[in-house]
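Only one protein chain is missing from this complex, and each of the others stays in its spot.
Letters A, B and C mark the chains as written, and numbering starts fresh at 1 in each.
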Amino acid sequence: MQEEGIRIGLIGAGRIGALHAGLISTRVPGARIIAVSDVVADAAHAVATEHAIPVVEDDATRVIGRNDVDAVLICSATSVHEEQVVAAAKAGKAVFCEKPLAFDLPSIDRMAEAVEKHNVPLQVGFNRRFDPVFSRVQRGIANGEVGELHTLRIISRDPEPPPIEYVRNSGGLFVDMTIHDFDMVRFLTGAEVEEVYTVADCRVDPAIDEVGDVDTAIIMLRFTNRVMATIENSRRATFGYDQRVEAFGSEGAISTDNVYPNTATVSTGESVRRDLPLHFFLERYTDSYVAELSAFVYAVAQGHPTPVSVFDGRAPLVLGEAAHRSHREKRPVRLEEIDA
Amino acid sequence: MQEEGIRIGLIGAGRIGALHAGLISTRVPGARIIAVSDVVADAAHAVATEHAIPVVEDDATRVIGRNDVDAVLICSATSVHEEQVVAAAKAGKAVFCEKPLAFDLPSIDRMAEAVEKHNVPLQVGFNRRFDPVFSRVQRGIANGEVGELHTLRIISRDPEPPPIEYVRNSGGLFVDMTIHDFDMVRFLTGAEVEEVYTVADCRVDPAIDEVGDVDTAIIMLRFTNRVMATIENSRRATFGYDQRVEAFGSEGAISTDNVYPNTATVSTGESVRRDLPLHFFLERYTDSYVAELSAFVYAVAQGHPTPVSVFDGRAPLVLGEAAHRSHREKRPVRLEEIDA
Amino acid sequence: MQEEGIRIGLIGAGRIGALHAGLISTRVPGARIIAVSDVVADAAHAVATEHAIPVVEDDATRVIGRNDVDAVLICSATSVHEEQVVAAAKAGKAVFCEKPLAFDLPSIDRMAEAVEKHNVPLQVGFNRRFDPVFSRVQRGIANGEVGELHTLRIISRDPEPPPIEYVRNSGGLFVDMTIHDFDMVRFLTGAEVEEVYTVADCRVDPAIDEVGDVDTAIIMLRFTNRVMATIENSRRATFGYDQRVEAFGSEGAISTDNVYPNTATVSTGESVRRDLPLHFFLERYTDSYVAELSAFVYAVAQGHPTPVSVFDGRAPLVLGEAAHRSHREKRPVRLEEIDA
Partner (left out) sequence: MQEEGIRIGLIGAGRIGALHAGLISTRVPGARIIAVSDVVADAAHAVATEHAIPVVEDDATRVIGRNDVDAVLICSATSVHEEQVVAAAKAGKAVFCEKPLAFDLPSIDRMAEAVEKHNVPLQVGFNRRFDPVFSRVQRGIANGEVGELHTLRIISRDPEPPPIEYVRNSGGLFVDMTIHDFDMVRFLTGAEVEEVYTVADCRVDPAIDEVGDVDTAIIMLRFTNRVMATIENSRRATFGYDQRVEAFGSEGAISTDNVYPNTATVSTGESVRRDLPLHFFLERYTDSYVAELSAFVYAVAQGHPTPVSVFDGRAPLVLGEAAHRSHREKRPVRLEEIDA
């Protein structure tokens, strides 16, 4: 590691790439971005200007190929993750890759093979593991505050659906949105899923149905350690980002509330009310992005293992496929059907 | 109706019968219990003494046969509900019958036939419909406060399992415990269920498994109006009676908390804490028992229809059977399979 | 005590008398009202009819004089409390007397003398001591949950001012409204006040100013045991009855919230809100009225001391006078100035 910290190459300067660039430049000590690329050159230049990144490269290959890059942050389209991860591994770079790693399992398996062969660390961008609320629940379960875990419930609703073009190419609700929740159930339970059953519908916007997707779903999961869980998703909660979890066990329960911009309660002749919860992921999960990047930088600098592995990136995809098949075939689906 | 109010004959002086007797004598104006019977004569005498009931009859037939009885309160064992309801109907008495009406559908159908033929009102003891918390949610949904209802979730956990002998004869978790929640989903949605899927296990007490029952379950329901719901049951919540509901729709959500004995919060160097919620149904649902009995007495006195019909008593039993079959066969079960 | 319980004579059939009559007839076992009187004969008859009280007497003297009356409930105007309490004491009746006992201290002292001389129990109607919220705080302080008590705060606001005619004859805010809070600070601290300082104003309704009263006040109290307290009063809180307390000490704090009709939270695109808290004392303090009457009946039946003594009725009046003088003279007033 250089005296001036980890030198990062940023691949992809879209919404999430720009977010990471801003956080690294202001809130993640021990790292700086020294080069950026994007298929849209203007986007790369804009991010470079805003966050004082000295070099804009023409493409990802050139970022990966730089001798002064210690680690790459892959924030590009899912379809090119595989080639970039594999190239970075070959170049001996540490890798931080956004979720989902890929839309198909063989692709992820090739990434896993590459990072193992070249012995580079890879961290998947499941930021919610680093959120203070969810990590508190994880610690509570792990420490036995609820005793033996019996059931788990995740509520995960967006304030509004993404643009229909985004939906069309998103891989579907279970891969695009539920994937975070699939990661969360594994993170919270510390266990693996055995069976999935899905009920889903299009209740929010008929345009989503027209592109073959759903916007409302409840997914029931049974784990190998007998835990039962439900995930409840919607593409639109009028009151804002609805992100909660409840864990119930032999000794008690932990439940969480949404996060609010302030603690004020206003009482009038009409009602006793609060302002709406934080609206979406940029507000709600900022601290978790800082924490996941800091954890990556720290692990790379210290030569420690990174905290969210390729396998953690793979498992939610298996769950997404199982959820999708269950919905299509209207029956519970065992994971071994997907991933024998 | 007599000037002094509805004259009630109480059949069954066990836990729930004694509860009703106490409430009628102190908190339900317009009615009084004038006769009581129980298969255990001592129980009938004890309740009569405690609540100043003038007459103890040898059996239910004699209570039903009294000319001065306007209405009967059937709080006996489920297995004798049918004969008592039918006899009361024949005698022209108004009937309040505890849940479940019966363990099998033909039995309920015969009760329905009898009350219809003899044109007597029958109210089923689904007291939770009269709880201020749940009735507030029902009004909110009916009034459109959440817009079009998309999903519904009920948490229903007891503080501790009943004695194993009770479990053995209870008809199983889905009929004994979930039946209240099956009624509640119908009450809250105002709709009928189309399909049921159950995951269930024995996590609380192996003795429950030994008598062939489960103690932990999540039941997923799909309604004819596209609403999706989950019911989560456990026979033991260490922190007390866990009775909550969340409704989510196109315009918002309503969620409820448990009910606490006081509003005090204690902050110390250890934690910021509250006392435990009300422990069980006697504390939690007292007001709902008062309200259901008052509604029955009022309806009978005024000649109005009673608020929870035989059909409302029948539908949860169909759901219980569907839930049980889904658990046994590990697949979603459509209601038409049970009740074609 | 008669087999059929304590036989009560009710003196005064106004709002609070009617309330007590209803509660005794339905929710207080071990007692019944057998006679009632009121200066407005129609009021006495109305209450007698509604609650099946067999006898209506022409005046309080006749109620007190009845041989079959074990105890009297004095719910008449404050100005006649003294003569009725003294007469009841002479007649050997147990006495429950509404607050305030009197508007002047010598009058209370004569009552105290009478009940002592004739050795009859007297309980003052400070019902809030029996409220589950406030009694929880009292227990917490007494049990050392907050350690040594340092400061105490009471919020006490009515939903709306009483009719101006009532205000005119009420004895003023500090005697009419704050008196409950003066009792509460003594009950919660278990200590006596040394000094009072008041700031007060008329902010709610100019008509209150015109009759020489205030409607908004903050009263600061210093206790002999070094506790400091504030009481905050208003005659109008638009959101309903605002009745809260916070106790702070060397080991922590206890604070309470208002009481709500249900636990539902409604989230929409506008806000996250609850229904308004219980509106006024009839809704908020019903249980406390039941409990204070039950405690009185139980103490009389068992020959135990009653729980709120003449001295407890006297002390808040001293505080009321001190608060009033402090307001008038714009300076802290020591209690020994009032009651040397």
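The working rule: a contact is a pair of C-beta atoms (placed from the backbone, for glycine too) under 8 Å apart; a residue touches a chain by one contact, two chains touch by 3 or more.
Bear in mind that the values here come from a model prediction, so they are computed numbers and not experimental data.
Asker: Consider the whole complex, including the chain that is not shown, and state which of C:Pro100, C:Gly252 or C:Gly320 touches that chain.
Answerer: From the options C:Pro100, C:Gly252 or C:Gly320, the contact with the absent chain belongs to C:Gly252.
Asker: Using the document's definition of touch, tell me which of C:Ile11, C:Val56, C:Met111 or C:Ala237 contacts the absent chain.
Answerer: C:Ala237
Asker: Can you say which of A:Ala71, A:Leu101, A:Ala237 or A:Ala253 touches the chain missing from this structure?
Answerer: A:Ala253
Asker: Which one, A:His45, A:Arg136 or A:His279, makes contact with the chain that was left out?
Answerer: With A:His45, A:Arg136 or A:His279 as choices, the missing chain is touched by A:Arg136.
Asker: Which residue among B:Asn143, B:Ser271 or B:Gln302 touches the omitted chain?
Answerer: B:Ser271
Asker: What is the set of subunit A residues that contact the non-displayed chain in the whole complex?
Answerer: 26-27, 29, 132-133, 136-137, 140, 145-146, 251-259, 261-269, 275
Asker: For subunit C, enumerate the residues touching the unshown chain of the complex.
Answerer: Subunit C touches the missing chain through residues 147-148, 150-151, 153, 157, 197, 199, 201, 203-204, 216, 218, 220, 222, 226, 228, 230, 232, 234, 236-239, 242, 248, 250-253, 330-332.
Asker: Need a quick check: the contact residues on subunit B for the chain that isn't drawn.
Answerer: Spelled out for subunit B, the touching residues are 237-239, 260, 267-277.
Throughout what follows, only the chains that are shown with their structure count from here on.
Asker: What is the identifier of the chain with the smallest separation between its Cα mean and the overall Cα mean?
Answerer: Chain nearest the centroid of all protein C-alpha atoms: B.
Asker: Residue numbers at the subunit A-subunit C interface: does the shared fraction exceed half, giving same, or fall under half, giving different?
Answerer: same
Asker: If I average the CA coordinates per chain, which chain comes out farthest from subunit C?
Answerer: Taking each chain's C-alpha mean as its centre, the farthest from subunit C is A.
Asker: State, to the nearest whole Å, the distance from the C-alpha centre of subunit B to the C-alpha centre of subunit C.
Answerer: 39
Asker: Just curious, how far off is subunit B from subunit A if you go by their C-alpha centres, in Å?
Answerer: 43
Asker: So which stretches of subunit C touch two or more other chains?
Answerer: Subunit C, residues with two or more chain partners: 267-269, 275.
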